[in-house]
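Note that this complex is displayed minus one protein chain, with the remaining chains in position.
Now for subunit A:
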Amino acid sequence: AAGVGMTLMPGLAKASPEEVQKAIKEMIGDTTPQEGKVSLDLPEIAENGNTVPVGVSVDSPMTQDSYVKAVHLMADGNPSPEVITFKFTPQSGRAEASTRMRLAQTQNVVAFAEMSDGSVYRAAQPVKVTIGGCGG
């Protein structure tokens, strides 16, 4: 069945810049993100866009007074930019998580980290995709 889907992939449009901006606003509101603190662990080249490993970690204490509340992952060249949101607590011990995602084409993967004081940090990394993932 996956093969059937793949042949139809060229019909999938990537999200427009407006759709990407809307997705970002839904993730972090009107807060202006700062650079730093966030690290992405991604391959530079993904041969199979159906399953691209992605890890994210944030350099932060994880105490009641200061911790990472959430990390949003976004892929700006997919038909729908949202990928996953990880929500952390001080009991998480470490603001780090990983998953596997679909990337429809070569694009940027962006992470936004929301801290408990309301500040937001951002990191982005391009990933070259050789064979696009279905229905990212």
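Just so it is clear, a contact is a pair of C-beta atoms (placed from the backbone, for glycine too) under 8 Å apart; a residue touches a chain by one contact, two chains touch by 3 or more; residues count from 1.
In the analysis below, contacts and distances are computed from a predicted model.
K.L.:
One chain of this complex is not shown here; going by its UniProt record, which of these names is it: "Oxidoreductase", "Binding-protein-dependent transport systems inner membrane component", "Sulfur oxidation protein SoxZ" or "Oxidase"?
P.N.:
The missing chain's protein name, per its UniProt entry, is "Sulfur oxidation protein SoxZ".
K.L.:
Of A:66, A:85 or A:130, which sits in contact with the chain we cannot see?
P.N.:
That would be A:85, which touches the missing chain.
K.L.:
For subunit A, which residues lie in contact with the unshown chain of the complex?
P.N.:
Spelled out for subunit A, the touching residues are 4-5, 8, 11-12, 50-52, 55, 62, 75, 78-80, 82-89, 91-94, 96-103, 133-136.
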